[in-house]
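A single protein chain has been omitted; all remaining protein chains appear in their positions.
Think of it as A, B and C in the order they're written, each chain with its own count starting at 1.
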Amino acid sequence: MSAYFSQILILICIYAIVAGSLNLAFGYTGLVNLGHIAFFGLGAYTSAILTVEYQVPFMAAFFAAGAVAGVFGWVITAITSRLKGDYFALAALAFNFLAVAVFLNWISFTHGPLGIAGVPRPQIFGLKILSPEGYAAFAFLVMAAVFLFMRRLTASRYGRVLEAVRDDALGAEALGKNVFRLKCQCLVASTFCAGLAGSLFAHFIQFIDPYSFYLPDLIVALTILIVGGLASLKGSLAGALIIIIIPELLRFLPIPDHVVGPLRQAVYSAILIGILLVRPRGIFGKVDLE
Amino acid sequence: MLQIENITKNFGGVEAIKGSDFSVVEGRTTALIGPNGAGKTTLFDIISGFVRPDTGRVIFAGEELNKLQPFQRANLGISRTFQQVRLFRYLTIMDHLIMSEDSFDTKFWRNIFKRPRVERSKYEAVLEQFGIERTLDTVVSDLSYGQRKLLQIAMALRRPHKLLMLDEPVAGVNSVVQAKIENLLLDLKSKGETILLIDHDMNFVRRLADHVIALDAGVVIVDGTPEQVLNDSRVLEAYLGV
Amino acid sequence: MRKLKFLGAMAAGLALFGAGCSFTPPGEKSVTEGSYVPKTADTSPIKIGWVGPLTGDAASVGKDALTAAQLAVEEVNAAGGINGRMLELVAEDGKCNPKDAATAGNKLINVDKVPAIVGTACSGEMMAIAPTAEQNKTIMVGYCASAPTVSAAGDYIFRTYPSDVLQSKFVAEYVYNTLGKKKVATLAVLGDWGTGLKNGFEQRFKELGGEVVSSQDYVQESRDLRTQLTKAKDSQPEILFFVGYTEASIAGLKQAKELGLNVSIIGGDAWDDTKIHANSFAEGIMYSVGAAPQYDLAWVEKLKQKGATTNVCVPRSYDNVKLLAEIMKRTGTDTAKIKDELYKVQGYQGIGGIVNMDSNGDNTSAQFQIKVVKNGKAEAAK
Partner (left out) sequence: MEIASAAILPQLIVNGLIAGAMYSLTAAGFSLVYATNRFLNLAHGGIMMVGAYLVYTFFNLAGLNFYAASFLAVICTSLFGGFLFVSVYRPLRQKKAANMVMLIAAAGLAILLEALVTLIFGTDVKQLNFISVQEGWHIAGAIITPLQLVVMAVSAVLLVSFAVFMKYSSWGKLIRAVADNADLARTTGINPYAVQLWSFVIACAIASVAGILIGLERNIEPRMGLGFALVSFASTVVGGMGSLPGAILGSYLIGLAENVGQWILPSGYKEAIWLVMLFLFLLIRPSGIFGTEQGVRQTKL
């Protein structure tokens, strides 16, 4: 039983990081990055390719995953910086589709649709993490570190400026704040964390393929974000807890097997629509969706 | 201090500014007047960098600004307010005051590792000085219009600056607040601030300005002392449309 | 520092729950937890896991396979179960994608503590569950996963479904030698199965001396293959090797007909689906499938009564339950013993064909045959 809970905990940690880092961009800075899952995927692919093909030690691959996602985050902000909010969101979404298309078609590097199998369990300073409990502890540490980092950032004066950029970018600019650089930094930090989560994911599932980083995961991340609330890291944690656990509970109800799957999807989407209708700020949200 | 040289700006075929030239002298208060649509706010936006002119130059403290971003101009010492108050609606009064002070808050890593102490009393004094009777932790969306105007002026003043640009500082506020703002500005003027302001209220301008520039349809029509300009027939014509 | 407090509370929670669930240090756990020592005169039911796609693109494959597995369980139980213990099937949706399969497998292995999992249908699912299964010494017996990568997935990982390597070789040889066609156009769904079959086929076909005149792919969701088919037609092949799942195949075969692509078409094992055969445009198509003497008609009838039709993945889902039940009658639920027995399986006759395990846990009997659709029904080619 503990192994089962550990694995659920691992998933919660991974999705908490994904949703929390999306919150950093979306909730705090107002960058509606609908391509967030692409960066999650970039991290997963980087880590998997480095460890499987090049036998790079886990820790190096782990940080490389964040770095690669971060670099792409910077490139995306730089080239889309002139677009207005909605269009930035759409361009980011298109980037996600594009990333999946590249994962699918760059076969020599990503194995295309076959995916990358046999991603090793992490080995940190000679200590190999094999048990689910050990991995859960590691994932928890990473999650705690990422949230501590994001908390330091958002609670600081820097965090206030990010929120100022969200509320009124021109007003922030008039106060002498370099809005473009702030957006870049924020998105790099956000995508870096998503990349780390990707690495955690790849070494947990030990097999990745392009379709793991597509719309369904984006919906999960957005649902967590919205259920938890914008501009609240605590909300993202709570959201991840709720959204990962509820569908798991369905497994234990006496429902015919072939009904469970679609039912789970229906529950997910019903929660999403319901929360938008009834409590659009989510549980802990501080700001309205713009 | 500030020179505007031959600025033109075209918005989709409409000439908003047609070759304007004027300058703002250090230590004096200059007022831009003109009817609606004369291009006053557009000129402000050109000076602070939010709008790029089609031709011409903006020179500030001997430096050409044309290639600089708005935030760079702000950091050179141009501090401005907006006609429509621009505040950050989910942040508190204190957040606003702190943010306008310096640029420590844009340093990514230093903010993670360092958390400077905040002296609340300092900011409470600011509120008192500007007569904003609210607590520091009030979210700005709860403020009245007059209070927001005052807060915006307070922020502009707290920024390290050489030139203060005020876009209609007393428009839309009641007479009490208006008097407050006017006294504040007179006080600043006596301390030698360089101010460039836009306003419609002729009496207000007459009491405050050392120098008045009248704009109409994107052209500077008169440039001189308040008495000269406000009694000029062209100005009356532009305003009354006769 | 509210955040720190919050994290602290979560850490405390983690510690509590770790203590409550007897947190075993890494490395030690699997031996004690993974092996199942049979108790004497135990009459509690034996749980067996099942994983396959119940939602998503491949769900049509999974649902019928699940029904077949349930049928097998009923039959085993009706005949007295396993030494008096009833079998209980716990099914989970793997959605044919790694992430969902990993959590599904994880739940079966760690919560239900099943000694064996019948599954999976998709190779991606198999690869995602295999590491956990291997570590917990849980047996997996795939009923439809055919990607070559599965061979090396682990000691406890088996499949009765033959690897694509064997199938693609067989089709290549059939096309070149038996049909005597030397120029082929290929069209395959991008994915472990489709790409695997296509690559294997092309490699073997070229070795034999044939020519691949056109090689095309499409993504799994695509239902518009007109341009791929146009290109294939333009390359003037003697035969088209078209690998696809039911949905895209129905669309693709129809479009081939409409485009006047009048060459023979041969497909992979997913075409063993009556939904395809019933169409007028499917007349004359050939496909390879694991050799089984015509499915036992009585069995097909039983399946039909349960509202399922048979397709390529269905028989082995049934067979695997039966095979495991038979072994467990001798070994009990000790997975190490079941594993050893599974490696010894030779000549097991199931509905889906004979099973001969090799040292990779792959079925080598892999006798394939070619079927031809005639009058809306599939029959063995001469």
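A few comments on the model shown:
Quick note on the criterion: contacts are C-beta pairs under 8 Å (C-beta built on N, C-alpha and C of every residue); 3 or more make two chains touch, one makes a residue touch a chain.
Here the structure is a predicted model, which means the values were calculated and not measured.
Summary of contacts with the chain left out: across C:47, C:206 or C:275, the touching residue is C:275.
Residue A:276 is the one among A:130, A:145, A:250 or A:276 that touches the chain missing from this view.
Although one chain is not drawn, the whole complex shows that of C:258, C:358 or C:379 it is C:258 that touches it.
When the full complex is taken into account, the listed residue touching the unshown chain is C:228, out of C:167, C:228 or C:320. One of C:87, C:101, C:127 or C:190 touches the chain omitted from the figure, and that residue is C:190. The missing chain lies against chain A, touching residues 32, 79-87, 89-91, 94-95, 97-98, 101-102, 104-105, 169-170, 215-216, 219, 222-223, 226, 258-259, 261-263, 265-266, 268-270, 272-273, 276-277, 280, 288-290. Contact between chain C and the absent chain runs through residues 55-57, 59-60, 63, 190, 214-219, 221-224, 226-228, 230-231, 233-235, 246-247, 250-251, 254, 257-260, 275, 279-281.
Convention: only the chains that are shown with their structure count from here on.
A summary of chain positions shows that the Cα centroid lying nearest the centre of all protein Cα atoms is that of chain A. If you average the CA atoms of chain A and of chain B, the two centres end up 42 Å from each other. Work out the mean CA point of chain B and of chain C, and you get 72 Å between them. Each chain gets one centre point, the mean of its Cα atoms, and the points for chain A and chain C are 31 Å apart.
By the touch criterion stated above, chain B contacts chain A in their complex at residues 48, 50, 69-71, 74-75, 80, 82, 86-91, 95, 98-100, 103-108, 111-112, 115-116, 155, 159. Chain contact summary for the complex, chain A toward chain C: residues 1-5, 7-9, 11, 104, 112-115, 117-118, 121, 128-134, 136-137, 140, 144, 147-148, 151, 155, 204-209, 211-212, 233-234, 237, 248, 251, 257-258, 260-262, 264-265. Interface of chain C with chain A (complex): residues 2-4, 6-7, 10-11, 14, 17-18, 21-27, 29, 33, 54-56, 59, 62-63, 66, 91-93, 95, 97-99, 102-103, 106-107, 109-111, 124, 127-128, 131-132, 135-136, 147, 149, 153, 190-192, 194-196, 219-220.
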